[in-house]
Structure formats: C-alpha cells, structure tokens
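Here the complex is missing one protein chain, while the rest keep their positions.
Naming follows writing order (A and B), and every chain is counted from residue 1.
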Amino acid sequence: MNPFVAFAEYSAVGIAGGGIYALIALGTVVIFKSSQTFNFAMGEMMMLSAYFFYTAAVTFALGPLLGLILALVGSVAVALLIERFALRPMMGRPFIAVVMVTFGIGSILRGIVGMVWGPADLQIPAILARTPVIIGGMFIPGKTARAFAIAVVIVCALIGFLRYSRAGVALRAAAADQITAYSMGIDVRRVVAFSWVIAAITGCISGVLMANVNSLNPSLGLVALNVLSVIILGGMNSIGGVLVAGLLIGWLESVTGWWFGTEFREITPYVLALLILLVRPTGLFGSAQVERI
Amino acid sequence: MLRVDGIHLAFGGLRALSGVSVHAERGRITSVIGPNGAGKTSLFNVISGFYTPQQGTVALDGQPITALRPSARARAGMSRTFQNIALFHGMTVLDNIKLGAHTTLKSGVFSAGFRLPGARREERELSAAIQRDIIGLLELDTVQHHYVEDLAYGLQKRVELARALVMKPKILLLDEPVAGMNSEEKSEMSRFVLNVRKDWHTSVLLIEHDMSMVMGISDHIVVLSFGKPIAAGTPDEVRANPDVIKAYLGTGDEAAS
Partner (left out) sequence: MPHAPRFSRNTLWALLLVAALVALPAAVPRYWIYFAGLLGINIIAVHGLNIMTGYTGLLSLGHAAFVGVGAYTVALAQSRLGLPFYLAIPLAGLAAAVMGVGFGLPSLRIRGLYLVIATLAAQFILNFVFVHWQSVTNGDAGLTVQPAMVFGYPLNNETRAYYLILACDVAFTLFAVNVIRSRVGRAFVAVRERDRTAEVLGVRIVWYKFVAFALGSFYAGVAGGLLAYFNQFVNPEQFGLLLSVFFLSAVIVGGMGSILGAIMGAVFMTLLPEILRGGALSIGGTFGFDLSSILVPLRETVFGLLIVGFLILEPRGLAQLWKRARYALHRPPNPDARSGGAS
C-alpha cells in the first residue's frame, strides 16, 4: 500500500482513538480543577462502569440502552461513595497522601473487577456498527470512527454545560478560587462531589466505548494510565489543552505502532510522558503555577 | 551588617515595595514596622531570597547576596524565623534545632551511614554545643525530647528561635516573634532576644506589630507604609514623628502603646 496513504490512515485511526483519551482525561481534569486532587483511579472507575454495563445489558439481558443507563447510575454512585468516604476525610492532608489514597482505590477496584468478573474477555453488545467509514481512500474501522463521533458529542455537551449552566459555572468558580467561591455562597463540597459525578459520567461513556472498540477485560483500567501523558501534555488544569493532547497522543500512538511495530504502542504514552516532563512539564497549555522552583 | 538598598518590588501591576532601604547595624536590634499591607513580609521575603526585586541590592557583611538562593544565604550567615511557625513535625525539639545547624555540618550519606569518625564527632560536638549554648539560654531543658507538634504555641515559637540561633548567624531575621502571645510570653520572648544580643552580639532585624515590644528593645526602627519608607530613627524619634502617627491613625488598626 502506498506509504503515504498508510500514514494518513494510521493517523486518522489514531486521532479517532485519541477522542476517547480526551474524554477520559477530561474527567480527571475536572476533578483536579475543583479539588487539586489527581485521580489515579480514573481508569479503574472507567473499567468498572464497562463491567456494570455488561452485567446489566448481558447478564440481566436488559439490552444496551437500559444497560447504559444503569451503568451510569452505578458509576455515579461509586464515584460519590469514593468522594465521600475516601477523599473527604483526607481534606487538608498532604498532597501525596491523597494521591496514595486514589492509587489505593484504583487497586481496590481492579481487584474487585478481577474477583467478580474474572480474567477472561467478555463480549458486550455491539452498540457501535462495524461498517468501516471511508474517507478519501482511507479505511477507518467503523467502531473507532463512531466512538470518536460520540466522544466529540459528549465533549461538546460537557463544555457547553460547564460554560453555561449554573452548576458548571459554580464548578469553574470553585476551581479558580475556593475561598472566594465560598464567600459567594457556593458550597465547595458539593462542587467537588459534582466534579466526581462528571468524571463518573465521562468515565462510564468512555469505558463503554472502549470496551466496544477493544474488548472487555480487567486490563482496560490500565488504559487510563496512558491518559497520564495526555494530562501532562495538555496541562493539568486546562480542558482545552487536554482535548488537543488527547488527539495528539492517540495519533502518536497509532503512528508509532505502525512505524516501530504494534508492541511499541503500549509503551508510547509512558515514554512520551517522560519526554514531556523533561522538556515542558506544564504541558502545552497548563498554567505556570503547576510548576515550582 | 545587613544593607538593603533601594528595593523595588512589584507583582504584575501591584507595587509591594518602592525604594525601601534598611541598614541593620552590627550587634544592634533593628525593627521594621508599619500598618498591615505596608510590605514588611515582602521585604523579609526579598531579604531571604524568595522574591527577586526588580531593583535594589542586598548585602550581608559587605558581600552582595542579591543573586544568591535562599540556601546559599543561610550559608552566608543569614537565619530566620517565620510568622506562622515553620517547625518540622514528626521531629523532636532537639532535631529541629539541629537542623538549624545544617550549614555548619559536613557529613553526607556515606560518612553518616557508615558512622565514620568525622561524622560522629560532628554530631557529638553539635549536641554538646546545643546543650551548652542554646538549651539553657532559651530554657528548653524540659521539652527537648518532645515532638514539636505536641508543644504549646509559645514554646514552639521559642524552639523556632532556638533553631534560628544554633548556626550563630551574622544576621537574625525575626518575623513577628511575639504574634499571638499573651503579655507574659511577650516579655519572656523580649528577654530572650535581648539576651541573644547581649551574649552573642548577634545583629537582629525584626518585623513586629506589637509596639511596646518594638519600642522596648529596638535600637533603630524603620517605618513602612504602602511599600514606602516614611521614617527611620530611634524609638523616641519615631514615636514622635507626625508622619508615623498619621500612617497608623489613618488606617486605625494599631494601638501605639
């Protein structure tokens, strides 16, 4: 095949995959902006949602739509439980202690998934059609393309929500300056809980999409660790930056896999994360306060 | 001993300090006072090396230190206490004090880990010096093995002072040393500062709101208001200065006593 076309195709597929990364990263950034907490359990939350979907849609044979709704409900419930019982007691504690707690929660969720559902691949109902999308001679796998489209819709909805709705504005205010937000009558604790709800929703949707595009098994959670490089590249508290970074890293992953061989795909995000740390830790769009002396 | 000349410090559009100069003479106690927001803490942060002024110089014992990092300034003989106590939790009083002498010691990982004679001697001499010179001076005998987080506020402030003293600094910066204390604790702290000046001839530069303490122990006072120096002189001179009175009565938040 013409290498130019191959490159274009891999690029398109990569960017499409990056859409999901951007969605996952968004959830983490929203939590970080509202409470300065880096949620290392994002991937596991996402994975748990996908398994909720499977249980509702397949095990209880409720079908994909009801399955999705129940998965959303379940994810939000889990997120609120985590925020209330694991993170709120840690308010005021040193930053790395909070990070360790989220990391511990990730481990707990990973273990629960492994115990309840086992290590084998599970088939979830195909909610994304498989027919490939053809753009100018490039074949883009149908699932990936449709997942990208859905991710775009969700991201736009989320950004619109954050910008225009009361809850969204409150969240942005608390993210900018907690004390001023308090004095203006914004209940910061509820805002923080709400940011976890948003992360749960984006996590659930990206989890279901990802399980559709790939397959459902307990290593799904480790995908979100890929998202670490997206977050650093984009800048930890920049929503726009993280969106661009998601696409960029999806693209890089795909192209690296094409050039160096598929086994190098999994390692690309981590190597990238280190390079970014070396060169520009605040990322493309992050604010300088994230760095220090 | 410490010469601060022509400091201009601005954060974006906000001018924190405009042309501030302070000379802290050797062996004397110099105070910087002024209403809230006058720029006193900003000045201290410039002297410590946390802020870089847009203009102006800082020199210690004749050596320019404006370009030095905070840790280098400590090595040059500058020591400081903090407004909100900055003791290290999880360590005892004695260990906190020993940290003050960090720049005077030399042992590294290997000499410490293998307990080489040089490292052992260093620690022994430091412990002896602390017992001899600091513990008695600041009356910390009973609490030296306690964890600092268990101590009362006044005691913690005293430990912080001890920590700042142990390196026998050329200049001692005290950031609101009696903030939050009752009158008995304040006179105790004043006594300690005077003893330090008397026994060790340490040069002291202090920021304080409490007028009776400042008037009582200072040899020289500099008054700041809105980042500008408005008066300087002996306590009597400053007390009588109409600009100073106006600055304080104008903002109404200090009771000159």
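Here, contacts are C-beta pairs under 8 Å (C-beta built on N, C-alpha and C of every residue); 3 or more make two chains touch, one makes a residue touch a chain.
Note that this is a predicted model, so its numbers are computed, not measured.
Enquirer: Just one of A:V58, A:M100, A:I186 or A:V255 touches the chain that is missing; which is it?
Expert: A:M100
Enquirer: From the list A:K33, A:R110 or A:R146, which touches the chain that is not on show?
Expert: A:R110
Enquirer: Kindly note down the residues of subunit A that lie in touch with the hidden chain.
Expert: Looking at subunit A, the ones touching the missing chain are residues 38, 86, 89-90, 93-97, 99-101, 103-115, 118-119, 218, 225, 228, 232, 236, 263, 266-267, 270-271, 273-274, 277-278, 281, 290-293.
Enquirer: Which subunit B residues touch the hidden chain?
Expert: 48-50, 69-71, 73-75, 79-80, 82, 86, 88-92, 94-95, 98-100, 102-103, 105, 107-109, 112-115, 119, 122-123, 139-140, 142-143, 145-146, 150-155, 158, 163, 167, 182, 184-185, 188
Quick note on the criterion: only the chains that are shown with their structure count from here on.
Enquirer: Suppose each chain is reduced to the average of its Cα coordinates; what separation in Å results between subunit A and subunit B?
Expert: One centre to the other, that is 49 Å.
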